[in-house]
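Just passing along the structure, written as structure tokens.
Apart from one protein chain that is not included, each protein chain of the complex appears where it belongs.
Here is chain A:
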Amino acid sequence: MALRKVKGNLERMFDKNLTDLVRGIRNNKDIEMKYITQCMEEIKAELRQDNVAVKANAVAKLTYLQMLGYDISWAGFNIIEVMSSPKFTYKRIGYLAASQCFHQDTEVLMLTTNMIRKDLNSQNMYDAGTALTGLSCFISNDLARDLANDVMTLLSSTKPYIRKKAVLLMYKVFLKYPEALRPAFPRLKEKLEDPDPGVQSAAVNVICELARKNPKNYLSLAPVFFKLMTSSTNNWMLIKIIKLFGALTPLEPRLGKKLIEPLTNLIHSTTAMSLLYECINTVIAVLISISSGMPNHTASIQLCVQKLRILIEDSDQNLKYLGLLAMSKILQSHPKSVQTHKDLVLQCLDDKDESIRLRALDLLYGMVSRKNVMEIVRKLMTHMDKAEGSNYRDELLQKIILICSQNNYQLITNFEWYISVLVELCRMEGTQHGCLIARQLLDVAIRVSAVREFTVGQMALLLENANVVMGPTTVRSSIAEVLYAAAWICGEFSQLLSNPLSSLESLLSHKVISLPGYIQGVFIQNVFKIYARIVITAEEEEDKETIEEVTNLLLERLPHFTSSGDIEVQERATCLMQLVNSIQKGIQNCEKFSLELQELFAGEMNPVAPKAQKKVPIPEGLDLDGWINTPPSSDLDDDADDKEFFGNAFKKDLFTKAESNGDNSRKDSKEISEDELQKRREARKLEQANNPYYVKVSSATHSPKFQKHDNDFDNIPVTPLNLNVPLKLAGMTSVDKYLIVEGRQSKKHKKHKKNKKHHQASSSEEDVPDTLLVNRDIGEMPEGASVSDEEDVDTRPLDDPHRALDIDLDIPLSPTEKIPTRSHRESSNINNKVPIEENIMTSNIKTDIEKKSKKKMKGKKESKLTKEKRKRSKNVEKSSDQCNELEKEAEEKIIDNYLNNKSDASQSKSKELTNLELLLLEDNNNGLQQENGDSVHPPVEEIIEEKKSLDPVDKNKKKKEKKAKKEKKSKRSGRKESFKQYEEIESPKEYEDFKEEKLPNMKSLTQNSDIKVNYHASFEHPCTDLFIGFEITNQIMNGNIGDLSLAVQCLQSLQLMTQNSSDSILITPELSAMSSTIKQLRFQVDDDSIPLKLRGTFSYKLVLDILTSEGNLSVVELVEETASLYGQSLRHHHICLLAKMKSKSLYVDGKSDNSTLLANALDHLKQEFHRL
């Protein structure tokens, strides 16, 4: 041993310390990986040594490597070892390593509970401090539950240093263990008035954090905080308090009114920007929450805006950013006051910092008016051209559309301009917002009928030049979505097409095949619409040639699509193909189709409200989930249908997100309800064939304008260029054009102004009259449904811990509500007190234990005996020591049980008191030891030691040797419990009942986490016989209790009547989980006029006890029927077992860093169980 020590010390001198490691890494930059791998090996070797100093050094180095990104989770056990060192130096390092690499799901954490508890309660305040800080980083649900009480106790520590940290840790505890909140809250509240400002501030921090997430539960604290706010000068705390008020005011407007004054005072007086900013934020929140009617309402808004302007004008980018951020909050409630600072915002749009520009963009939204919308949008578009990152460009694009479309296009006076803007936006490279543009195009085309013709013209152009618009990067860009809109608009309003034939051709171009399937589907559908239009027109004009030409074109091109891989494209194309085929035949027979074709697409197209489809009521008797026909073996057909209606993401998008657009499945709910189920399938097929996008032929079809455009577009050269850079297309309008026009108009306007002054006076400048009729309805809705019925839902994600903290704190605490002291665990704690430490302790500490264990000679003798017998290691003592402690602690519990027995006349004429004091010594260790002394052994520690080459003699032997095995039955000891019970047995009737198995009026006698004992006592004739019935319930969820027996210490005046003379009565050999048994005992009472005390002991065994005792494992965690156990061999081989109780059989799964040890341990346990 001594040699080993010396050797260890010598080795240590050559160990790398942390500085060496850091230096080494810096010196070996080129071969860092290699160097670190080498260091890791060294560290692993160091960790195998017994010297804590060496281990701590290794762990410190690991912590550094962890930061560099190396995985050190394998060293969890070693970290815990170092944490458990009594020396602060090492403890500190251990906790640091733990806080860096443990997290709530770290498995070894379950071993730390008792160690941390010990540290928390340490005399040294820095031990506790270190534990508190460490815990805050890796607290898990279990740790929170088990340590909540300890942390709460620290709230009243005498040292502010500890109090402060404990308060802050409580927040983490609440997050992990919400049940602790209510019992702990009163204490926390007290801390708001703590004499130490640090503690006070910490309490404010915690309550503020809690209240921000669930403000309504903390309203009652407002007065306390108000007082703090007005009295404190600590800015750190003030900021938190003010933030708290910001969260509270929306719930209580009266509070807001009260706050305004002190807050404005603070705004005026403070020099701290952070405080100023917080005040402004809260004032804004207050002002949003309280409606007008405040006298100095505008004054405070003005003050805020003024202060914010100062922030924005500041050269510090941070203040500028925050200023804009806060400004946008004001904008929502008081746009007018912000609008006066438009110059500032526009200025910020040119800022170098993108984040500032983005913030300015947010503000711009509220600053746009009808007058300046064109100017601002142009400015944004030039920004877009200049912008570098596609992110910012997308953001700009989105903002442009947002600005223009706000309030149903309230700001747009010239829709042709807007359409041109949208078309121009299509040319933005690689944008992600193709969908957004497409939606806008559809929306405007539907809502603004006056601009339709123009839109259709633009869309036809887009289609013809699709390849140019999209460029070769089609695949990635979402701009193809625009073609979806374009195709639909051209088809739906085909009567407005200047050259339907060329549009038809572009829709059928072979390049279309490269588009996504759902877009192709729309193309085909609209091909049909345009085709129908051409046929109708041609028939009217008796132009047979055109009909034949178009029909042939379709028949020629459609086969491309009928062979498409996309099911929808295929189906639509095939449908259309069949129709065209039959039309062709008809034409040859000189039939006319215009009427039929017209019918197909008849109907007015109106905007549809966003949620309209969702709100269509499901007709009675319609089961949407049920099969219409029994599914065929291959359900290909149904798949296609599904896809048609639900499978298309884009379409769904259109329904749910778009403000409104064409309802593409014009479902008539009434019709469906009347239809028979079988017919519905056919109807749906028909519906698919019928294009839903159609507006009935209007008189506008043949307007003279139609001809005018014809000429322009004929001249467009179709140039299929493969260029990256989108080209400007001839014929497509440019946005700038409108600005010039607008300019001219305004000039004209001015000229007119003088002449028509009286006209101008009537209409305000802002109010440019609507030149176009815009359908600004919310859109069509099914009857009886309203748009606004939305449920108020908690938007927080389900796993947000704050959800669970939504707890009412004003309800007074009920006595049952307290942080569990974990009686179950505590009782076993006596057993496995500081298990890790003790297991980790190496031989040098054992002597210590030996001394301790001398206190209890008996146990020691016993263990010594076995030791000799089995050559077991000294670790036994440790275990027996535990056992001894247990015995001491498991002191007798007294249940004073006064039975005030109102006896009836037959017993005695006078009222007699029979006081029985039942003293139950519950499951005392001794009880069982006496009973089956043979099987009582000290705990087993199974150690397989790989003998090291320290001893030269042993070198040859170097074999694995089972060093020792010890066994001991250690019992789950009952916790010290004492309670008194006074009770009255009211009626003599109970005698009769008593003879039956069921006992009516059971009184609770005692219980622990394992068993519950109820009893009932009564007198039998003759009155000297006392019957006491016990009902014992096994409270363990899934574990049997074995060998349950009761030992009664008989008194002279109170004799137990039994058949055998043994001291204890076996109540039941086995009591299965959650079941109970009843045992009746008869006592003979000599004199019933004196108080008697009856003592008894219940003892029982548990499966878990066998596990823990036989394997010398300590219980780490116990969850219902599952238990995890941990132990360590002398050679520091870790072993973990997971025991599960499943339908009466026990499953044990183990893990160890030494597989032989594990195998042997499992074998041993198996044997033990068989033996039992």
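Note that in this section a contact is a pair of C-beta atoms (placed from the backbone, for glycine too) under 8 Å apart; a residue touches a chain by one contact, two chains touch by 3 or more; residues count from 1.
In the analysis below, contacts and distances are computed from a predicted model.
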**Asked** According to its UniProt record, what is the protein name of the omitted chain, chosen from "AP complex subunit sigma", "Rhodanese- sulfurtransferase", "Large ribosomal subunit protein eL14 domain-containing protein" or "DnaJ homolog subfamily B member 11"?
**Response** "AP complex subunit sigma"
**Asked** Hey, which of A:18, A:402 or A:622 is the one touching the hidden chain?
**Response** A:18
**Request:** Touching the absent chain in the whole complex: find that residue among A:156, A:230 or A:274.
**Result:** A:274
**Asked** Per the definition of touch given earlier, which of A:27, A:73 or A:629 contacts the omitted chain?
**Response** A:73
**Fill in**
Note that chain A touches the absent chain at residues 5, 8-9, 12, 18-19, 22-23, 26, 50-53, 60, 63-64, 67-69, 71, 73, 87-89, 92-93, 96, 99-101, 103-105, 124, 126, 129, 132-133, 136-138, 161, 164-165, 168-169, 171-172, 198, 201-202, 205-206, 209, 212, 234, 236, 239, 243, 246-247, 273-274, 277-278, 317-318, 320-322, 352-356, 844
